[in-house]
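What follows is a short report on a single structure.
As you look at this complex, bear in mind that one protein chain is not there, while each of the others sits in place.
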Amino acid sequence: MVAPIYIITIPLGIAFLIGVLGKSNKNIGGMFMLIALACMSFVSAQWFISFMTSTQSPVYIYTAGFKPPFSINLLMGLNEAFFTLIINIATLLGAIYLYNNLKKQGTNAMSVFLGFAMALNVMVMTRDIFNLYVFLEIASVATAGLIILEQGLKSTSAGFKYMIATGIISSILLIGIIFAYNYSGTLNIDGLIEANIGILKGGAIAIFLILIAIVLELKPFPANGWALDVYQGADSGIGAMISAASASASLYVLYKLFAIAGESWYPVIAVLGIITFIASNLFGLKQTNSKRLLGYSSIGQIGLLITVLGLSPYLGDKFEFIAVTLLISHYLAKAILFWISGIVKAENIKNWSNLRKKPLLVALFGTAVFLLLGFPPFPSFFGKWELVMQLANSGQFAWMTAILVGSFFEGIYLFRWFGYTLKLDNKELPEYKMKLNKIIPPAIFGVAAYILGYYSGTFVDAAKGLDYIPLLFIAFIALINFLPAWVKNSISLTGVILYIAVIFPEFDGDLLRQIFAAIFLGGAVLALFAGFYSKGKRSGFHVVTLAMFAGLAMLLKADNLLEIFYAWELMTIGSYFLLIRGKKSMPHGYSYMMFSLGGSYALIFGFALAFVSFGNLDLQSLSGITIYPTLAYSLMLLGFMTKTASFGLHIWLPGAHGEAVVDIHFMASAILLKAGVFGIILVLLGMGTEASYAKYILYTLGWIGAISALIGNIAASFQESAKRLLAWSSIGQLGYIVFGLALMSHLGWMAGIFYTATHFLYKGVLFLTIGGIALKLGTPYMYRMGGLIKKMPFSFIAVLIAIITLSGIPPLVGFAGKWLFYNAIISQGLYFQGIVVLFSGIVAFLYLFRLIYSVFLGQLKDEHRNVKELPLCLLIPIYILIIAIMIISARPDFILKPIGNYLLAYFPSGALNWNGTMASTGLGYWDGYWVMIIVGVMFTLLFGWLLILNSKSKKVKQFNMVYAGEKPFRPETTHMSYNMFSGYNKALGFFMMPGVTGFWNWMSDILHDTANYFRRIYSGNGQSYAIHIIAYIIIIYLIVF
Amino acid sequence: MDNIAIKLLFTLLGLFIVLNWGLIQAGIMNKIVARVGKRIGMPVYQPYFNLIKLYSKRTSITHGVMFYLGPLFRLSGGVGMFLFMPLIFGSEYWSNFSFAGDVVLILYFQFFGMLGMALGAGEGGHPYSAIGVSRGLSQWTTIELPLTLAIISIAIQYHSLSFTDIVAAQQGGITHWTMWTNPLATAAGMLAFLGTMGHSPFDLVKAPNEIPIGPPTEYHSTFLGVLRTNAAILHVVESVLFMNLFFGGATSWFELILKTFLIYFWSVFVGVVFPRFRIEQSVSWFLKVPLILGILAIIFI
Amino acid sequence: MEQILQDIGKQFKITDIVKKRDNLNFITCEKEQTISLITYLRDIKGFSHFVLLSVVDWIEDGVFQLVYFLNNPDKKIDIGIRTMISRENATMTSAHHLWEQIATYQRELKEMYGIDFPGSPRVDESFILEGWDDIPPMRREFDTKKYSEENFFPREGRETNDPEEYMKKKLYPDEEK
Partner (left out) sequence: MAIEEQNKKNKFIDPDLEKREILSPDGEIIKIDPMKDYFCDAKPKVHEPANKVIEKFLNWSRANSLWVLAFGTGCGSIEIPSLMTSRFDANRFGVQMRPTPRQSSVFIISGYLAVKTLKRVIRSYEQMQEPRYVVALGSCTVNGGMYYDSYNTINRLDYYIPVDVYVAGCMPRPEAMLAGFNKLKERIKAGRAEGANEYAEKFDWYKANQKKIIKDWNMPDYNW
């Protein structure tokens, strides 16, 4: 084992050596610097590994051979090893990143950098409070030096402000130390702990001053204007160092000194932290400068970590796990982000769209964003989960809420930024180059994020059951991203089919999951098969698709709440990337993510309440929540309803789905939305109908479903774009399902589940055909199509069957749903919601007719005279679905009987009676088989009759029609499609007033205005920043004492 | 299977009777309307002439497969409704194939013909067809609303959606009819009936002068003959539907003919008296009075 | 009215003033001044309503007489502005910028008389006659009977009678004078 003292001595020595080398040997100096940093990393890594793997006990290092209090002592324990390791790795990679900058500035800069690294290490390791102060000063000076490395007005003024701020902070720290020494007689931290000066009267002031200094070092709101300028002004590489390495060190210092302060200081610190977290994330909302935005985010994240420190009494033995995962996530993500920002050299976040030219950078950027926000498979996911669970366990719901709200704010600007990066059309973009030394550090951190994500998962009990094989498969697909699409498609298809073979037996006996598995995974197969239409590489498509399907599969497999949440978030990531692939889908992908994020936080809140009530994370915990049950169930339903796009939460869907291409549209609409249904089913199964609150929740849910159905269907009728029409229709259809589930009766659930299955079938057909046609014709607008029946007869038949099914016309299977609804509504007594649902079912005719008429009937346009039928790779999935529809139509009992049997376990009364193929309830009866036969025979007979009567019909062309004595002029002017239901619009158009969108816009405006208003405290003036700091101290003092 | 064969024969006979009654009824109604206008009017047997003439046209043209099939769908819709509708209460053979489904089936099977017709008319490529269909569908959505409410009200009242049960519960004199026991539902239903019949004031769909004949503007010859055949059947079957729901059903053919005549006459009567609504007016109208009546019917059941 | 005519006379060259009624006058002015006279009447004298544009074919004089008919809705007076243009190569300045509807009149005149109004919207499109390829039919040199006989297959045996003579003969055959 190399002694830890070398961590200090090596950089010191090399720094002097570099100084000796002089300016002529910059390369050698640089080499030395890197070697020094590597050695330091090696030492700390060695210690860290030995702590982790064996029972290595902490080692004290005494300088000058004396024991404290007569000398300074350093400690190398697990914590120190860990912190020095991450600091050293960050500085090593940072040095690689900054190599050219440092070299340009000469050997002195390298010495400063080494000094910076060393100071941070000592800050972590030292057990002497004065020594801590000294090295804090060294670190500050070194940092200031590094900041002004980049010559320019901004960096210079930033360095100056930094010096002012740290000067004030240091003096306060020094005063605190003096006080502490006065009361305890020792400068050693262990000695101070023993002295327990907090109980002394003046000791509290000492502790206050010391803590406040360290907290100020961590840039709390609002005394952090200087820090923002620093982040903005400094080179990105330096920013990365400050955000990743310095902050880690300072945090550890705070943690160390906590021991002196004692329990009573925890809440104060926590409050300071949470204010910082929420405020800086709120202010980040209006920020457009990328580095400053990162600064806000950094400060916010550190605020969160301070909060976690402050809340450590509530977190129990999970504290370390939470703190470490969150810290690591922040550390990796911020370093990556700062480093990337140094590569693209784009100040304004709108200019980040030039990142798109390099897929690797986009991948890293995405990794960092999702890492920061606590999405799986990253460590922060587990950290945040445990944090929320533990807080809930201790009953700290207010803290939970605050943290989730803060995180949500952070999500808002990060995803806006990410959306700009992915999609914003921005012409004049600065050129940039990717140098190898600049790309390696973020790449290493990116990979580390994934590995650590897996590793941290192993620490969480509930996550032990997670299945990482699909994720590995996805990683493999990501590696072969450069191959053409059909190869990846084939591989993915094989993978999914194999996975189905593995996973399907697991659901044996669980019909619900079988149905959903058939929808999710069967849908995956069909979607991937349809994906063969695409030419080229389709970069990244398969990764995100598979991520979404992996999430869906995991959702079904999940045994506990964590797994559900994991799967949910994974699916969200995948679907986000899928939805934002559309041409103009930037705002829609963004709003999707916002609702998903909000939904996730609602979910996790609900899960936490379930966890607390039940004591463990099993799925049974959803039943019988005892703590705030109304809130818990409502939140969970709300969370799941963001995916079903129910009324109020639906505004993301039309745009996002309307822009998606054919197979993505299919996945997003026919499959993804069902995940929400599955979630609602889980929640409702848990909730039951017995409890007093259940009635109200179900009542509300029923109305939400009914209104979604109405709004969705009416809005669909007024759309001009076929894809938006289908998207709105999905909202309506999901409304039926939600309503059916809210009925909480045998028939209602039967209708709901049955709808879920059939909606997948007929909507699948519609999405694939209409999407395929829109892709082929290059426009989604129906008034630009028309007359395609002659060119695409197979598509027409498919759409015809699908719309007959959707509208519920006998003899096809859609009628079963309507029939069940009638019976369920009447037997359940929910007449008025039911009427709304049935009314919207009839309104569906409007858009269905419009869809099939405007696209396939009417006038064929000039430019479409040569279009061909859809490709086989689309037609085959379509016809597979059609065959399924026809089979179920002929024998609806095939699917209804098992559902009924399954539901008997939950709703024993009110089941269907089966007499052969005839289903009956107490109210009515219906025999799908006979209806099919009767209609079929009758139709055939009448067809024969018509054929005999009318055998000599003359086939004419499209303009051979009566046009009031004139001839039609052009197909475009003869096709009646635009604003088709104008009369209806006049009568019921008020339903289409964008009230909900308006509401959310209003909310968002309020948030942004608030952010903008309070952001003005950051005047950019160094003096006022100094005043902020002092005022901060005084105010905190007044509040605390 | 013998049972089915006999049933089939009876059904065909029933269809024949209904078709002829529908044609004669149309003739009688024409006559009545003419007399209201102090005219002599067309002979009662005029619909037969029309039908024979249409079927015996020497030429016809078609715009495509769906255009060809449109009238067929329409006729299937009408005949299908007939098949699923029990005609005479208490008679096994005159109850057609109503064992296959209840009121809801009929309610939704109406759309079979409408949709087919709309599609066929759509392939005609004529913008007036599409305008007519868009108006028709718009109006239908709101017509269905009071009708649905009325049916639900009846279903709550009789605890059944089956025609047989509903009619059975109304036997035993006029005081047992829904008309008497549930006047609100009957009112809502009969106002909806005005819409389903497409007579004035709800005949904007076929507005003969501005959008010639509406959806079937391109239909002619045999196609139109098929549509006329269907209209004859459908008018009777719709009346039978309302008869079964509100007016105690029928125990004999005579009763059926009398009741359907009176029910159909109601729509003709209103049509003669009132002028035409614009589409947004009729949509709003159905969302006012009939809807409120329907809601009251459910509240006060 | 008199005042208006006097005012016009001060600024424009008016050759002939015909007083039909107290509130209706016809004035004749030169071709070049016509449009500015109309503009003057419209903007200064309140003749804001354009009634019609008509033409008389004076084949003997070799001129077309254009009549612009204006109305002053406040004073309830009308004025007709006559102007003579040559029948050969008949062109007139378009006035569609004053009132949009004049374009339609001009289109009609172009079709029926062959008077060109350069710059008037759609003036060359056929208006009432679709596919007319002969000389404009309202010109007096156009022989409509001959055209009809050549094109419309006149039925043989058609007799044309003077109605008065014919009825007299039929009703009172004895009464001959």
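The first chain written gets the first letter, and so on, giving A, B and C; residue counts start at 1 in each chain.
Just so it is clear, a contact is a pair of C-beta atoms (placed from the backbone, for glycine too) under 8 Å apart; a residue touches a chain by one contact, two chains touch by 3 or more.
Keep in mind the model is a prediction, meaning the values are calculated, not measured.
Chemist: Mind giving the shown chains that are in contact with the missing chain?
Modeler: A, B, C
Chemist: Which of these, B:I52, B:L258 or B:V273, touches the one chain of the complex that we don't see?
Modeler: Within the whole complex, the residue contacting the unshown chain is B:I52.
Chemist: Among A:Y432, A:F959 or A:F1014, which one is in touch with the chain left out?
Modeler: For the chain that is not drawn, the touching residue is A:F959.
Chemist: Considering the whole complex, not just the chains shown, which residues of subunit C touch the missing one?
Modeler: Counting over the whole complex, subunit C touches the hidden chain at residues 126, 128-133, 137, 142, 144-145, 147-149, 151-155, 158, 160.
Chemist: By the contact criterion defined above, which parts of subunit A meet the unshown chain? Give residue numbers in ascending order.
Modeler: Contacting residues on subunit A, toward the hidden partner: 776-779, 862-867, 954-960, 962, 965-971.
Chemist: Since one chain has been left out of the picture, which residues of subunit B touch it in the full complex?
Modeler: On the side of subunit B, residues 34, 37-43, 46, 48-50, 52-53, 56-61, 208-209, 212-213, 217-221, 224 touch the unshown chain.
Following the convention adopted for this analysis, only the chains that are shown with their structure count from here on.
Chemist: From the centre of subunit A, which other chain's Cα mean sits the farthest off?
Modeler: The chain lying farthest from subunit A is C.
Chemist: For subunit A and subunit C, what's the span in angstrom between their mean Cα positions?
Modeler: 78
Chemist: Just give me the whole-number Å value for how far the CA centre of subunit A lies from that of subunit B.
Modeler: 54
Chemist: Among all residues of subunit C, which ones touch two or more of the remaining chains?
Modeler: In subunit C, no residue touches two or more other chains.
Chemist: Give me the residues of subunit A that touch two or more other chains.
Modeler: none
Chemist: If you look only at subunit B, which of its residues touch subunit A in the complex?
Modeler: Residues in contact with subunit A: 55, 59-66, 68-69, 71-72, 75-76, 79-80, 83-84, 97, 99-105, 108-109, 111-112, 114-115, 118-119, 122-128, 130-131, 133-135, 137-138, 140-141, 144-145, 148-149, 152, 155-156, 159-162, 212, 217-218, 221-223, 225-226, 278-281, 283-284, 287, 295, 298.
Chemist: Which part of subunit A faces subunit B closely enough to touch in the complex?
Modeler: Result: residues 787, 789-790, 793, 796, 800, 803-804, 807-810, 815, 818-819, 822-823, 825-826, 831-832, 834-835, 838-839, 842-843, 845-846, 849-850, 852-853, 857-859, 918, 922-927, 930-931, 934-935, 938-939, 942-943, 946, 949-950, 952-956, 958-963, 974-977, 980-984, 986-988 of subunit A touch subunit B.
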